[in-house]
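Every protein chain of the complex appears in place save one, which is left out.
Lettered A and B in written order, each chain numbered from 1.
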Amino acid sequence: MEKSVSKPMKFLFYFLTIGYAGIALFPFFWAFYTSLRPTKEAFKLNFDFSGLSFDTYINLIEKNDILKWYFNSIVIAVCVTIIGVVLSTMAGYALARINFKGKNIIFMTILGIMMIPGQITMIPQYMLLNEFNFVNTYVGLIIPFVFNAFNIFMMRQFFLSFPISLEEAAEIDGLNRFGIFFKIALPLAKPAVTTITIMTFMGSWNNFLMPNLLITSRDMYTLPVGMASLNSQYFSFPNQTMAGAMLLSIPMVILFLICQRYFIEGVTSSGIK
Amino acid sequence: MKKQTLENIAGWIFIAPVVILMVVFIIGPAIFSFGLSFKDYNLLKPDQSTWVLFENYKELISDPNFYQALFNTLKYSIVVVPVQTFIALCLATVANQKIRGKTFFRVAYYIPAVTSAVASASMFMFLFNTNGIANKFLGLFGFKAVSWFTDPTYALPLAMIMAIWSTVGTQMLVFLAGLQDIPSDVYEAAAIDGATGMQQFKSITIPMLSEKTMFVVVVGMIGTLQMFDQAFIISGGTGGPLGSTTTVVLYLYNKAFGENRLGYGSAVAVCLFIIIFTLTLLQKYYFEERPKRLERKVV
Partner (left out) sequence: MKLKKLLSLVLLGSMVVSLAGCGSDEETSGETPEKVSITVATYSDPFEVDIVTGQAEAYMAQNPDVEIIIEPISGDFWEVLKTRMVANDEPDVFYMDIFQASQFIDAGKLAPLDDAMTEEDIADFEPSLLNGFRGEDGVLYGIPKDFSTLALYYNKAMFEEAGLNPPTTWDELTKVSQALTKDGVVGLSLQNGIDRAQPFFYSNGGSMMKDGKPTLNDPKNIEAYEYWIGLIKDGYAQTPQQLGVGWDGDAFASEMVAMTIEGNWMVNSMIELAPDLEYGVVPIPQKEQPASMQFTVAYSLSNNTEHPDIAKDVIKFLTSAEQQQVVADAGRSMPSRNTALEEFKAKWPERTVFADLAPVASEFNYGVISSTVVDETARAMEKVLLDDSVTVKQAFDQAQANIDKALAQQ
């Protein structure tokens, strides 16, 4: 690419990439900055760097059982992610690669499920989970959320573009479907698996609507539900809200930093052959 | 055993856990909601509900507020989906380059996806305030200051900007993972043949990402047609100013939970479902069926 790019083009490239990075990062910094301001300054929409401190965080952590909320959120998100990624990957592979009876109808159903607004199925879902005695339990906050139509759909799309010649070769070598999946397909799908791992974790981490219905006691709060409990119209102040937002997003940033190393540009096809 | 039988067994073993979960936790409640759409079902008086067949649907198709909500939603989707797909693709390409500070760019581009809606809403208040930076910036180009939150002309565009900004990061991830599947020697070969960066992008990158593009477009469309959060934040739940940010799901939510008309709300959901389903089928045809037929013709 380099040799055919002219200097002005290069400049434009850097201008746009850095410019967009600024647009993307600014809100995060704004939130962080606001969270450090004293309350009587925090609602003002200006820049003033005097009097910044971590008092808001100390106050939030001292007055609320935030560590417990973290614990709950992490337990739930880790379980949902492990089970969810395994199931979605298997299902995605089957939908893309295995010619089994009923495949099309299952795929269309999964597509269809994404189109149902969650706000309307919330009530029957709650009725059902209540019947299962899932209310206010970890299992109730994990099992129903393991199924994720988006992830299955995504894995299907990835396995679709996976070179079929490899599987044919493996079949000749005497591998069955399971062997092909675990020995050939899965190792090659690392970038895709990394992506759904991040997405599943994030989905579970931020999930609010159903958990808010299912959690009835303070000791079961997940981080978003706990944070929402602190928001009431007149008694939430921007610095506290923003400190809450930072506490909520920092673990996701760390997870992303760890995972992004698996996106290595330019895998050579020689490795596949 | 025959090969097809083996394939059937393998397929079902792979898919069974997902199907079970899906049937129990999603399909059941969905069918329940579908049934409710033919009922006059008051959330607080479920035992007094009656079958009204198509009454809810009849009322729905004669309600101008529904059409306004539908129109807003479609407008929103038509703008947001192409723009966010394009930006996400560009960002993924950048984040996949061998450039200095690659990790920095990846994290920077992804961060909006993890910034909570409350935090980004507050930041947008700051930026798009009448006296805010956005207006000052636009003023440099001779635009008049506008009141983004209270002017019906600008509230929906503001919601669009918020949505694009916050979803692009996740979609970039999908493209980024997709780019890993393209073997680098394909580019090398093209470069030897004298293809420029732009040509390589057009004739290698885009076609080889088509499955992922379909995912991003379909998911983007479904997400935008179910838009709720941004509208709720900008209007405080009312869909204002003057109904300009009323979306179908916000309309549904206010009917089902504000007016307790769960049956009517379900009918709205069914209509929205039909619209999205039709559009998705069209896209599936465009991305999957049409290329196959074209291929056959070529062969």
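In this section, a residue touches a chain if its C-beta (ideal position, glycine included) is under 8 Å from a C-beta of that chain, and two chains touch if they have at least 3 such contacts.
Note that this is a predicted model, so its numbers are computed, not measured.
**Q** Of the residues listed, A:Pro117, A:Gly140 or A:Gly203, which one is in contact with the missing chain?
**A** A:Gly140
**Q** For subunit A, which residues touch the unseen chain?
**A** Residues of subunit A in contact with the hidden chain: 39-40, 43-45, 63-64, 75, 79, 82-83, 86-87, 122-123, 126-127, 130, 133-140, 142-143, 178, 182, 208-209, 212-213, 216-218, 220-221, 225-226, 228-235, 237.
**Q** Going by the touch rule given at the top, which residues of subunit B touch the chain that is not shown?
**A** Considering the whole complex, subunit B reaches the absent chain at 42-46, 125, 129-132, 147, 149-152, 238, 240-243, 254, 257-262.
The definition used in the following text is that only the chains that are shown with their structure count from here on.
**Q** How far is the middle of subunit A from the middle of subunit B, if each middle is the mean of its Cα atoms, in Å?
**A** Whole-Å distance between the two chain centres: 15.
**Q** Contact residues on subunit A for subunit B in the complex?
**A** Touch residues, subunit A against subunit B: 1, 4-5, 13, 16-17, 20-21, 23-28, 30-31, 34, 45, 87-88, 90-91, 93-95, 98-103, 106, 109-117, 119-121, 123-125, 127-128, 143-144, 146-147, 149-150, 152-154, 157-158, 160-162, 176-178, 181, 190-192, 194-195, 198-199, 202, 206, 231, 238, 241-242, 244-246, 248-249, 252-253, 256-257, 260, 263-270, 272.
**Q** Please name which positions on subunit B make contact with subunit A in the complex.
**A** Contacts found on subunit B: 4, 6-12, 14-15, 17-19, 21-22, 24-30, 32-33, 43, 87, 90-91, 94-99, 103-116, 118-120, 122-126, 129, 132, 165, 169-170, 173-174, 176-181, 183-187, 191, 196-197, 200, 208, 210-212, 214-215, 218-219, 222, 226, 228, 249, 252-253, 256, 262, 265-266, 268-269, 272-273, 276-277, 280, 284.
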